[in-house]
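Missing here is one protein chain; the remaining ones are kept as they sit in the complex.
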Amino acid sequence: MQQLLTEIVAKYNYWLYVVLMMIGFYAMIGKRNLVKKLLGMNIFQTAIILFYVSIGVKRGANIPIVDKHAALSHGIDAAQVINPLPHVLMLTAIVVSVSVTGVALAILVRIHREYGTLEEDEILEKISS
Amino acid sequence: MIWQLDQFVLLLVVICAVAVITVRDLLSAAVIFGVYSFLMCLLWAKMGAVDVAFTEATVGAGISTVLFIAAIFRTTRRSKD
Amino acid sequence: MKTFALLATLATGILLLYGTRDFAPWGDPASPASSHVSRVYIERAVEETHVPNLVSAILGDYRSYDTMFETVVIYCAGLAVVSVLRRNRS
Partner (left out) sequence: MKLLQERAKGRPAGDSLIIRTSVRLLVPFIQLYGLYVIVHGHYSPGGGFQGGVVLGASFILLALAYDLKTSLRYMSEGANVLLGNAGVLIFIGIAVLCALLGGLFLDYAALARLIPMAAEEWRSFGIFLVELGVGLTVMSSMVSLFWDLASGGDMEEGL
């Protein structure tokens, strides 16, 4: 019982990220509307970014902006600063995600201009007829 | 660290994510997605990732929502599911 | 279609939840992600670049190759939107 409780306290964040990923994944493959699919893709991306940021967390550590003079004279203890490497990788991922969203929305506008609808089944009907 | 606040924000994030994909009006979905992005930004600021939180507050909650609204304005607002 | 999507989602979710058993506990300073190269970055970044914001130092110097092609990706996204949507004004 005690072991289960510590397991829950240590891991409940990860379980919630998996739930968020499942919500986004379901929206990507289960919904018919193309804008809903795109929103689902964004939720999926955000959940993965959340997971990456959370593996850089250290309990009781400071944010990755250090005092320059103290660092130059004494050096930095690596356990006292949050791991900045996932932040860098995810910083670029967020900006790429907004670019992907922009291109996808442009293609959606083009599809609506061509077929007059954004529902997947109606578009498939119009293509086959 | 206030763990109650952390869990409350996590719960709100999941509720917002479910609301984004269930609501039928696409404009509402875009606005709720902005709220979702901002809650996510709060979560990251609490985790100590200040740069990522700043980027998400400007990009996710600002530009992304505006782009969605612009595209919905150009296409249609209704959705069947 | 909906039931298939639900089943696929549940299968993936259960697989991922099973995978979380092997993760380090949340906030562990000795986790594998924080013990290899990031330790070097944290300890050397300030004396090698004189930039107190470690994220800026890594983004602009140690991993600037990554950032360079990421800038090119954003530029290509702008080009792609213009070439997909732009109509002649005549």
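Which chain is which? They are A, B and C, in the order written, and residues in each are numbered from 1.
Everything below uses one rule, namely that a contact is a pair of C-beta atoms (placed from the backbone, for glycine too) under 8 Å apart; a residue touches a chain by one contact, two chains touch by 3 or more.
Everything numeric in this text was worked out from a predicted model, so none of it was measured.
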| item | value |
| --- | --- |
| Displayed chains contacted by the hidden chain, counting the whole assembly | A, B, C |
| Contact residue for the chain not shown (choose from A:24, A:40, A:86 or A:102) | A:102 |
| Residue among B:9, B:31 or B:63 touching the omitted chain | B:63 |
| Where the unshown chain meets subunit C, residue by residue | 47-53, 55-57, 59-61, 64-65, 67-68, 71-72, 74-75, 77-78, 81-82, 85-87, 89 |
| Residue numbers in subunit A that touch the chain omitted from display | 65, 91-92, 94-95, 98-99, 102, 105-106, 109, 113 |
| Interface with the undisplayed chain - residues on subunit B | 50-51, 53-55, 58-59, 62-63, 66-67, 69-71, 73-74 |
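Throughout what follows, only the chains that are shown with their structure count from here on.
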| item | value |
| --- | --- |
| Chain whose mean Cα position lies farthest from subunit B | C |
| CA centroid of subunit A to CA centroid of subunit B, Å | 11 |
| Approximate Å spacing (C-alpha centroids) for the pair subunit B, subunit C | 19 |
| Whole-Å gap between the CA centroids of subunit A and subunit C | 9 |
| Residues of subunit C engaged with two or more neighbouring chains | 53, 55 |
| Interface hub residues of subunit B, defined as touching at least two other chains | 51 |
| Residues on subunit B engaged by subunit A in the complex (per definition of touch) | 10, 13-14, 17-18, 20-21, 26, 29-30, 33, 36-37, 40, 43-44, 47-52, 55-56, 59-60, 63-64, 67-68, 70-72, 74-76, 79-81 |
| Residues of subunit A that touch subunit C when the two form their complex | 10-11, 13-15, 18-19, 21-22, 25-26, 29-30, 54-59, 61, 64-68, 71-72, 75-76, 78-79, 81, 83-89, 91-92, 95-96, 99-100, 102-103, 106-107, 109-110 |
| Subunit A-facing residues of subunit C, complex | 1-2, 5-6, 8-10, 12-13, 16-17, 20, 23-29, 31, 33-34, 37-39, 41-43, 46-47, 50, 52-55, 58-59, 63, 66-67, 70, 73-74, 77-78, 80-81, 84-85 |
